[in-house]
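Below is one structure, written out as structure tokens, with a few remarks after it.
The complex appears here without one of its protein chains, the remainder shown in place.
Going by the order they are written in, the chains are A and B; count residues from 1 in each one.
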Amino acid sequence: MSRKLPQLAPSLLLIVLTGTVAAAVGRFTSSVDGQRLLQWSQGQGTSAIHTGSPQYPRTAIDSSGYAVRIPRPPRRIVSQYWAIDEFVYSVVPPDRVVAVSASAYLKTVSNVYQYAERFHPVIASDPERVLRLDPDLILVSDTSRPDFCAIVRDAHIPIYRMFTSFTTLQQIADGIRVTGYLTGEDQRARDEENKFWATIQNANAMRPANASPPRILGYSGGFTYGANTLFDDVVRTLGGINVGGEGGLKGYDEATSEQIIRWNPEWIVTSADAGKEKQVLANLLADPGIALTNAARDRHILVVPTNVFLPMSPFTADFVTLLAEKLYG
Amino acid sequence: MSALVAEELVVRRGDRAILDRVSLRVEPGGFLSIVGPNGSGKSTLLKALAGIWPTSAGSVTIGSKLLDNMHRREIAQRLAFVPQDIRMDFAFTVQEIVAMGRYPYRGRFDRANSADRDAIDRALERCDVEHLRKRFVTTLSGGERQRVAIARSLAGDPDVVLLDEPTASLDIQHNMEILDLCRALADAGKAVVLATHDLNVVARYTSQVALVDAGKIAYAGSRDDVLTSKVLKSVFRVETELLRSQGGHPVFVFHRRQERT
Partner (left out) sequence: MADRRMRLSVFYTLLLPVLAISILSGIAIGSTFIDWQTILRVLGIKLLPNGWVNVHSAAHADVVIVWLIRVPRVVVAAFVGMGLAAAGAVMQGMFRNPLAEPGLVGTGAGAVLGAVIAFVTGWSIHSVITLPVAAMIGAVIALVLVYAMSTRGGITPVGTLLLAGIAVTALLAAVSSLLLSLSIVNWQVAQEIVFWMMGGLDARSWVHVWLCAPFVLLGLAAAILQARDLDLIQQGEETAAAFGVEVEGAKRLLVITAGILTGASVAVAGMVGFVGLVVPHAVRLLIGPSNRALIPASALSGAAFLILCDLVARTVHPPVEIRLGVVTALIGGPLFIALLLRRYREASIL
């Protein structure tokens, strides 16, 4: 009995199959639907806050759909993500934060550097060191790997996967509220949220009534911010036009010199570590696409310190203010 | 002891017949050589006889049982095949190699029993490799390896032994050792079949010859009937000078043909 398997068919099938899969996946992940699916699968969903009653034990549903149970107000809080560090320090008394991400100790990147320096929380990258702290609340980002979460859940420690892939200022405000709920600092969170919106209102108030909307490009190493990004929301809130979004880009995507020339922004916003602003500016102007824009001509290139540029945390309000001052001040 | 009989064997590759209705018979105690030009199908015939090359038509029987109706292990108990290509790249001991010859008789995890041990000892002695028992095969010479391979085949107590070019890469001394051994096996009642290039070997040791040419048996019969100048000229297309050795065996000396056909 001999089974005859056609020789060529499996090979062709393989090539066609992998080619199609690769193309489909590639195309899909960069399309809008793909982005949305990615966001959903990464737990963004509607980013609505699923919290329960203010009575303890409290329950909240995290970005992966797990119901996290918090039996009592946490006193030993761990943040494993740089943006969450900033949420936590905005809302919680700093002595209750026992571990933070490594970024909190980086002066150029962190807005909460002073707390890290003063209170010396442990760096939360090593799971064992985190567990040795006997934490009662661990906050990780929605994009973190699930392995550590599984281990911590088995140890019966509350761990919450917090939505951090913000595309709107409202989502940041929601994040403040969630942080307050999780950490038991609801009043502080409310105050912080109000302050957040107030700062943004004030920034907006700087806009002259009859000003034409400034055309703004957000730029970072060959990439820009299209529609459905936080930058886009910030610019539109300030009454400007995000040329990346206008140009049809979705999400964080490449911006070629050609595109930049065509868009011809009036303002270019980028970031640099403290002390490197001149260098970054020079590099930017060396790019032929950028050099030909109105922004370059009118010297309207803003080099913002890294920690201020789009912090993805309550400190974004300060970025909005800075932007408003430069645009309309 | 059983006779090995092939009837109307056909082996195809694509639409080409490598073996085209080949029939032959080897009795117990017989010593058959299969000879023929390169590409004539000698090796394929031998492998088909051993049951390890699939046939398109025809049958091979051993005793009176059809190979096609037998399990591979059963075939291996009755029939031994020593291939041309002896691969001994791994450092097994001679003992271990010859013990593999008992595979057809043992279950997956059976330990060697006394029957196995006796068969192995006998095989080692017969092939004169008993003194090499503990040596690693990778340290042996070509001739020693050949004898070990034959010992391995004999460990299974086969009735029929098939050897494919056993002397192809051996020197004169080892050549003779192997062939003496084959002769002894035939004398002990086994049916021995040898596929070989070397017509002088055939002339000296074997009694029956089958001459294969382009997949068919061109001539078959006793050595003296088949190995004549006329036959050799027509099949191998060489001029043959037939001499006689001191022992009475024919010795062939070959001359290339001067004119073109």
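The working rule: a residue touches a chain if its C-beta (ideal position, glycine included) is under 8 Å from a C-beta of that chain, and two chains touch if they have at least 3 such contacts.
Quick caveat: nothing in here was measured; it's all calculated off a predicted structure.
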Touch with the omitted chain, as defined above, among B:Leu66, B:Ile86 or B:Val251:
B:Ile86
Where A:Tyr105, A:Phe223 or A:Tyr328 are the choices, the one touching the absent chain is A:Phe223
Listed residues A:Glu192, A:Asp233 or A:Asp253, member touching the removed chain
A:Asp253
On chain A, where is the contact patch with the chain that was removed from view?
1-5, 7, 10-11, 13-15, 18, 21-22, 25-26, 29-30, 37-38, 41-43, 64-65, 123, 125-129, 131-132, 134, 142-148, 150-151, 154-155, 223, 252-254
Determine and list the chain B residues touching the chain excluded from the picture.
47, 50, 52, 71-77, 80-83, 85-93, 96-97, 100-101, 103-104, 108, 135-136, 138-139, 149, 153, 156
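Operating definition for what follows: only the chains that are shown with their structure count from here on.
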Provide the C-alpha centroid distance between chain A and chain B, rounded to the nearest whole angstrom.
78
